[in-house]
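Have a look at this one.
Complex shown without one protein chain; remaining protein chains in place.
Should a chain be cited, it is by its letter among A, B and C, assigned in written order, with residues numbered from 1 in that chain.
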Amino acid sequence: MLAVGVVGGTGYTGAELLRLLVTHPQVELRYVTSRSESGIPIADLFPNLRGFTDICFTEPAVDTLASCDVVFFATPNGTAMKMVPELVENGVRVIDLAADFRLKDADVWKQWYGMDHACTDILAEAVYGLPEINRTQIRSARVIANPGCYPTATTLGFLPLIENAMIDDQHLIADAKSGVSGAGRGASVATLQAESSENFKPYAVDGHRHLPEIRQTLAAVASHDVGLTFVPHLVPMIRGIESSLYATLKASDLSVADIHQLYVERYSDEPFVDVLAPGVMPETRSVKGANTCRIAVFKPQDGNTVVVSSVIDNLVKGAAGQALQNMNIMFDLEETLGINQVALLP
Amino acid sequence: MLAVGVVGGTGYTGAELLRLLVTHPQVELRYVTSRSESGIPIADLFPNLRGFTDICFTEPAVDTLASCDVVFFATPNGTAMKMVPELVENGVRVIDLAADFRLKDADVWKQWYGMDHACTDILAEAVYGLPEINRTQIRSARVIANPGCYPTATTLGFLPLIENAMIDDQHLIADAKSGVSGAGRGASVATLQAESSENFKPYAVDGHRHLPEIRQTLAAVASHDVGLTFVPHLVPMIRGIESSLYATLKASDLSVADIHQLYVERYSDEPFVDVLAPGVMPETRSVKGANTCRIAVFKPQDGNTVVVSSVIDNLVKGAAGQALQNMNIMFDLEETLGINQVALLP
Amino acid sequence: MLAVGVVGGTGYTGAELLRLLVTHPQVELRYVTSRSESGIPIADLFPNLRGFTDICFTEPAVDTLASCDVVFFATPNGTAMKMVPELVENGVRVIDLAADFRLKDADVWKQWYGMDHACTDILAEAVYGLPEINRTQIRSARVIANPGCYPTATTLGFLPLIENAMIDDQHLIADAKSGVSGAGRGASVATLQAESSENFKPYAVDGHRHLPEIRQTLAAVASHDVGLTFVPHLVPMIRGIESSLYATLKASDLSVADIHQLYVERYSDEPFVDVLAPGVMPETRSVKGANTCRIAVFKPQDGNTVVVSSVIDNLVKGAAGQALQNMNIMFDLEETLGINQVALLP
Partner (left out) sequence: MLAVGVVGGTGYTGAELLRLLVTHPQVELRYVTSRSESGIPIADLFPNLRGFTDICFTEPAVDTLASCDVVFFATPNGTAMKMVPELVENGVRVIDLAADFRLKDADVWKQWYGMDHACTDILAEAVYGLPEINRTQIRSARVIANPGCYPTATTLGFLPLIENAMIDDQHLIADAKSGVSGAGRGASVATLQAESSENFKPYAVDGHRHLPEIRQTLAAVASHDVGLTFVPHLVPMIRGIESSLYATLKASDLSVADIHQLYVERYSDEPFVDVLAPGVMPETRSVKGANTCRIAVFKPQDGNTVVVSSVIDNLVKGAAGQALQNMNIMFDLEETLGINQVALLP
C-alpha cells in the first residue's frame, strides 16, 4: 500500500483525485490538506465520498506529508514549487497537477504565470507526465509535472503526425473546447450556471497558458519550433474537452486510411488512447469519468488538410486520472489500476 | 414619456428590467446606478443591450434620481428603505423589487431579514404590487412592494380556492421549484454551472423568506391565518418557477370541472394569468421571457386532494415584468404596454 | 462466475446494466439481446464500453439464454412475462427491470398497463426486489420484480414513518422529480434537448403507473390501504430523482431529532441507504452513478407536518444498480460487490 497525501483538495481536480484515490486498491489516503477547510470531513464538502472515507482536511505541513510515499498537489499555480524541494529532500515523490513544473524554461514560465520560479533545479529535473511520450522517465522521476487538460488532448491528437513529419508544423491550428469544470471551483460570476449555460464563446484568443506548454512538447517531438494557433472555447457542460486540429499535409496523396493506420499503430500499446474506426465521431460523453482519450482522423473532400478530433475528460485524463496513471507507473503498479472505469453514459 | 431611474442595475432583476425598459415605448431611461460599475456603459456589462442604449452606470444619488417620475430598486434587501423616504418626499414614485416593503409587520420583517426596518411609516403605506389582488390601490400608490417570485406563482395558484373558502387552509402545501437565476448574479460556488447543473435539491426547508410573504397575502384573502408548508427547490435551468400546490377540499364532491371553471372566471379579465384547458400541463418554457402566469388544476383519482400547478418566469412575472406592469397601472398606461412579449420557445 | 444474459440491452436501463456488468468481478456477460441491433458490437452503440467487451447483440432466444445463471430483462413492459416462464422452467433465475411482475393484483396490473397478464402464477411467486424490505425472500427468489425508480425513492422515504404508524397515512403526498433519462432512449419530441432542457413541468398528474406500485408496498407495510397523491415532474438533467414527501404527524410533539433517530436506526445496517445529518440537504448529484439513496427529514416551523426528501440515481438504485444488488443477494455474493461506486461529482 502506498501512503498518499493530497495538498489542496477542495477544487475540482482535488475532488476528482479523491474520488479515484478512495477506491484505488493500493492506496492508503493519509492526508488531504486545506487551510480553509481544516478540521472538516472531506465527505462534508464532497458528499459523494460519504461512506468511503472518514478523514478530515488538515493544515498543510511538510513534516507530516513527509511520511507519505507520494504527494499530489492540486493547488493554485505557484504553491507546489514552494513545498516540493523539502518534500523531495525527504524522499517523497511528487505529482503536481498545477503548472509549476510544466514549462522547462523558467523565463517563459515567468512570462505566462507572472511569478519568478522558486526552484529552477527541481524544474530542470521534473518529468512532463504524459505517459504516451515519457513513460520511461516517469518510472524513476522524483517530480512529475502533470500535463494540462488542453495540452493532453491536443498533443495526443497531433503526435503521430508530428513524429512522422507529415504536416506543415509551422501553421498548426487547434480549436479546443472545454466544459466549465475546467474553470475551477472558485466562486465567479462568469461560470455561474445562469451565465455559462446556454452559451458558447471563445476566450483567451490572444494567448492562453496552455499554448506554450503544447508548443514545448510538440517542438521536442519535432526537434524544432512549431507554429501553433490555439483558441479555447467554453462549452455549457460540466466535463469534457474536444480539440479539433487542422494541419496541411506535406504529401497530399497520403490517404486517410494511411493516416488512420499510423494512429492505430502509434497507440496500439497505449491502454488509455483509443483510435476510433474510420468515420466514427469522438464525443466527450464517451469518456465522462474515464481516463481514455479517443481520437479520430479525417481528410475532408480528400484535400490536403488533415483534421483530427481528440476528446478527453478534462478532470480525468486531463488531470486526476492521468496523475494516478503516473503514480501507477512510478510505483510499478499495473498502469490501469484503480482508473480503468467505464464512462458514465448517459 | 416617463423619466425612469433604476437603482442597482447589475443583478439579474436589474438586467431584466433594463431589457424591458429600453424598448418600452413610454419610457425614457434616465439613470441606472451602480457603485461598483459607475462610469461603465450598461451595454458593456449586458451585451444584449448593445445598440439599444448608450447610457452608463452612475453613482446612486437622491438629488439626480429626484428628477425621475418613477424609480425602480433592484438592490439587495435593506437598501431601498434607506433611500425611499427622501425620494417619496420629492414626489418620486417607487417600485421596490427587493423585500423591503413586502411584510407589513416590521417585527416579522426583522425576524426574517435580520435588520430593523428603517421607515415603518412608508412600510405602512406601501402597496403589495400583485395586480390581480391590489390593482386599485396600485393606481395611486407612492411605493410599491413588488412581490417575490415564489409568492407570485404560489399566491396566484391558491387564490381562487382561498377566496372561495373551498379548502382546508390550515394544511396547505407548496412544493416550489426555481431556476438558478433566482439565486442572483453574485459570485458563489453553489450556483456555479459545475455545481448546480445536472443537480436537483430542496433548500431552506426549515424556513424561506418567501414563506411569511405568502402567508401574509393568503391570510388577508382568507381573513384569518393560514397554515402553509413551503419547500423550495433548485432546478438546473436559468429561468422559471413551477409551484405545485396541494390542499384538501372541504367538499370532496366538487368536480375538477367546477374548480377549473372557478379559475377561468376568476382570471377572465387578467391579461397576464392564463388558465390552461383541462389536462394540459403548465411548463416553464411556455413563459420564458414573458409576463404570463399559466395555471392548471387537477383532482387526482377524484379524491379530495386538489393539485394546482402554476408557472411563471421568475425574472418577468416574478420580478421585472410585474414591476413594469405595476408602473403601467400607476401611470395610467395600457397595462400590457411594453411587456406583452411572446415567450422564447424553444 | 455467474453466467449472465441481458434481454433488451439498447435502452438506458440496459446501458447502465452493461456499464456495471462489464466490471463486476463475478460476472461473465454471455448474451445481450436486441432484435434491432443483432450482430452489432454493443460497444458500437454505447462507446463507453469500448475496451471492456467485444460481444455483439444477438437475437433473443430462450434456448441460448437457458444456459445462463441469471437473465435480466430491460425490455418494454409486457415482454418479460412472455419469456420468463420457460426460462424459469429451465432453472434460470430472472430479474425483470420492467413492470411485468411489480403489481400483485393482475386486474390492477391490467388496468394500468392495458394488457392481460401472461403468467399470473409467476406473478404470484415473484418477489418485489426492494432489499430494504424483502432481503430474505430475495435470497431464494426465482423471479425478481425490480422496483420502479420513483417507487424506490418514495418508499424508502416513507418507510420508517409508516412502519411505526407515526403519520396520517390516508393523506400522503409525494412530489417527485426525475431527470430525462427516466423517459427512456426512444426517439421522441418531448425529450429532445431543445424541448426538455431549460424547462420544468409536472406530468401524469391524474395518474402515473408508479402510483399503484407505491401504494401496494406502503399498504403491505401499514397492513391497510394508504391514501397517496403522487405527482411526478420532469427535471432538465440526465440522471437523478428527488422525492419530496409530506405527511401529517399523529403526535405533533414528536421532535425532528426523534424522527431523525428513527431513520438512522431503521437504515443502520443498510449499505445503500444514507440518512443525512440534521439540516443537510439531499442533492441528486451526490448519487450520480452510485447505488445510494440519501434521505433527510424535516419538521418545518416545528409544526405537525413532516417533510422527507429522498434522492437516488434513477438508473442505478432506481434500476440497474438495484438489479445487481438483487443479483448479489440471490447468489450469496457480497451485497455491494461491483456496485460500490463513488458518485461522479462534479
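Quick notes on this one:
Just so we're on the same page, a contact is a pair of C-beta atoms (placed from the backbone, for glycine too) under 8 Å apart; a residue touches a chain by one contact, two chains touch by 3 or more.
Here the structure is a predicted model, which is why all the values come from computation and not from measurement.
For the chain left out of this panel, the touching residue among B:117, B:201, B:239 or B:299 is B:239. Only one of A:58, A:152, A:191 or A:244 touches the chain withheld from this view, namely A:244.
Among A:77, A:261, A:305 or A:336, the one in contact with the hidden chain is A:305. Only one residue from C:14, C:157, C:236 or C:338 touches the chain missing from this view: C:236.
Although one chain is hidden here, its contacts on chain A can still be listed: residues 171, 173, 175, 177, 179, 194-195, 197-203, 205-207, 227, 229-231, 233, 235-240, 242, 244, 246, 248, 279, 281-285, 288, 296, 298, 300-301, 303, 305, 307, 309, 311, 346.
Even with one chain removed from view, chain B keeps its contact list with that chain: residues 12, 15, 19, 22-23, 46-52, 181, 185, 198, 238-239, 274, 280, 283, 285-290, 292, 294, 315, 340-346. As for the chain not pictured, it touches chain C at residues 12, 179-181, 183, 185-189, 191-198, 236, 238.
Convention: only the chains that are shown with their structure count from here on.
The chain with its CA mean position farthest from that of chain A is B. Computed centre separation for the pair chain A/chain B is 45 angstrom, with centres defined by C-alpha atoms. Mean C-alpha position of chain A lies 37 Å from that of chain C.
Multi-chain contact residues, meaning those touching two or more other chains, occur in chain B at positions 179, 194-195, 197-198, 236, 238.
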